[in-house]
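Excluded from the complex is one protein chain; the other protein chains are retained at their positions.
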Amino acid sequence: MKGRLLLNNHYIRRFVKGWEIFIKNPVGKAGILILSVFMVMALASFCLPLLDPMYDPMTGIDPDIILSTPPSISHWLGTDNVGRDILAQLLEGAKVAFIVGLSSAFFSIVLGTVIGMVSGYAGGWVDALLMRMADIIMVMPSLVILLILASLFGQFNIWLIVFIIAILRWPAVSRVIRSQTLSLKQRPFIEASRVAGASHMRIIFRHIMPNVLPLAFLYMTFRVTSAILVEAALSFLGFGDPSQVSWGMMLQWVWKSGHMFQAPYWLIPPGISISLLTLAFYMLGRAMDEVLDPRLRKEGQS
Amino acid sequence: MSLLCVKNLSVGYETKAGLIKAVDNISFDLEKGRPLGFVGESGCGKTTIGMTLMGLLPDNAVLLGGSMEFAGKDLALLSEAQWRAVRGSEVAMIFQAAMNALNPVYRVDDQVKEAIVTHNPDICDSDLNKRVQELFDLVEIPQERIHDYPHEYSGGMKQRVIIAMALACSPDLIVADEPTTALDVIVQDQILKGLKEIQSKFNTGLIFISHDIAVVASVCEDICVMYGGQIVEKGRCKEVFSKPRHPYTKTLLGAYLSLDNEESIVIPEMGEMPDLTMKSGCCRFSVNCTVCSTACRTDRPQWIDISPTHQALCCDEGFIKDKP
Partner (left out) sequence: MTRYDSGKKGPLIEMKGVTKEYHPRKSFFSKAGNKVLALNAINLSIQRGEIFGLVGQSGSGKTTTGRLLVKLEEPTRGKIRLNGERINDLAGEALKNFRSKVQMIFQDPYQSLNPHLSIAETILEPLMVHDIGTRESRRQKVVDILETVGLKPGADYYSRYPHQLSGGQRQRVAIARAIVLEPEFVVADEPTSMLDATIAIQLFRLITRIREQFNMTFLFITHNLAAAKYLCDRVAVIHEGHIVEVNTAENIIKSPEHPYTKKLIQVQPGFRYNR
């Protein structure tokens, strides 16, 4: 396809302008703050085992400890029932949450955006067919589906979970992108491109896509929250990837080993982390909403 | 006798780029029985004047100074509560594309009734119905149609309802902001005729704002020509049109296309938009003026009398008073 999107300082300028509005919003500020904390945690998860192999979340066993102990100098959050460091597990869980959340959100956005644009632009039976498919998938309870699949096929690899969440979650995105496309389709500059002789592909990717991308990114933040929650639920119920330590997995271990009420230092951190991280992404989404929709901005900002 | 006396009015808008002075130190008088027109192009401030006269400025607008004497009070000093009493009963407005101001889920006569009842809460039903019938007769809408919904009306009929609502409480002053811009030229003709009849019948004060000089000429007796937030020429329509003196007025008239243009049109060289952040009191037309000197950019323009009823705002008195 001839003519790439020329990324020049126009996009950077718009980004900077958006950022200014975003950062004034207290919700956005709080969201960014919380997210940064978790990002640091996720990055730290790489460093910690290097310090001392005893801090490896899966295999790190303190030679002195073989059962669950409360927080101490060498283990800031204590240890789990086989003596592994809880903080290390928490950091590792942050990394997994980011990977799962962001990748499955990314894939569902890509899928949802392309389908939404094609559906809105083509109209007719293509639109009808795609949107009926979207409706059918949308009403399926994703967690239940995943559980059924898991019980049929055994334990899931983490990437399979990501993939299936994406497949089940694109419809919500596509609906929004489709209606945005429908309204864009009528705009004179799109008609001007048609009159100039532009092909449908060119119009979709060169004219429509840049206008719907901001909305797609906004919805990505919501997809992230639901992906993290689904993965946590799956792991908690025992269907997660056994080779990964995630917060949901931690909760499962607490429960299974019978330490639910005896070890608050083990139970609370993963629970709070799940809530805080999803809250942070949600706050991000709300603040972005204000950037994207000029009508929601406070006075004197547009 | 002056119905409305505006002196040194300035209105600005707070924006990220700073304070934009949309109206810069304007003064004018509205005579009873002589409709006053404001004509100018985009950015000249005419709509802002209309909004200021109704107390309908947005939140980021600032009244920077001046007074608006009307019926013994200064409109510039009214609080929102006081405005609510004045708006509709003493000063009424006909907006641009006002037909979109009709609520689609209520019948047309109910909406007119609402306009009356707001200022006359104690009116009895029979008086109310009589008044509604009078109003619809006045704007020439047949009685059998008054109970319809807005979507059943044509654009011209909707505009007539808006005029009826403006007249509902017999205001002393009507501000009409581009009332016929969105209408067919044939419908426009009917509306303008109707407006003129009503104005002369009730001797209501009328301020008519438009970018279309011909429309203003057909309704108004007096005119103010605006550019960049300043009035550049004002006076009786007859005089201003037969002896335009300000370079901008000449440009505006020069660009006007009529059906019987025998002479060739003068193509204006204008390219620049007016600078609304300019220091107060400077000539804002100087960026586009073909006859101005360097002195014009720094000197303060003065009001120059061409006749007792015709003035122009310029730095160069000789230019204004000479024959063109």
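Per-chain numbering from 1; labels A and B assigned in written order.
One rule holds in what follows: contacts are C-beta pairs under 8 Å (C-beta built on N, C-alpha and C of every residue); 3 or more make two chains touch, one makes a residue touch a chain.
Note that the coordinates shown come from a computational prediction; the quantities given were computed from them, not determined experimentally.
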Residue touching the undisplayed chain, where the options are A:Ala198, A:Leu237 or A:Leu292: A:Ala198
From B:Asp184, B:Glu197 or B:Asp305, residue that would touch the chain that is not displayed: B:Asp184
Chain not shown: contacting residue from B:Ser79, B:Ser126, B:Ser258 or B:Thr294: B:Ser258
Listed residues B:Val215, B:Cys282 or B:Ala312, member touching the removed chain: B:Val215
Residue among B:Ser79, B:Ser242 or B:Thr294 that touches the chain left out of view: B:Ser242
Touching residues (missing chain, whole complex) on chain A: 2-3, 6, 8, 10, 128, 187-189, 191-199, 202, 207, 210-211
Touching residues (missing chain, whole complex) on chain B: 41-42, 184-186, 188-189, 192, 211-215, 217-218, 237, 241-244, 250-261, 263, 265-268, 270, 273, 324
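Here, only the chains that are shown with their structure count from here on.
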Mean-CA-position distance for chain B and chain A (Å): 55
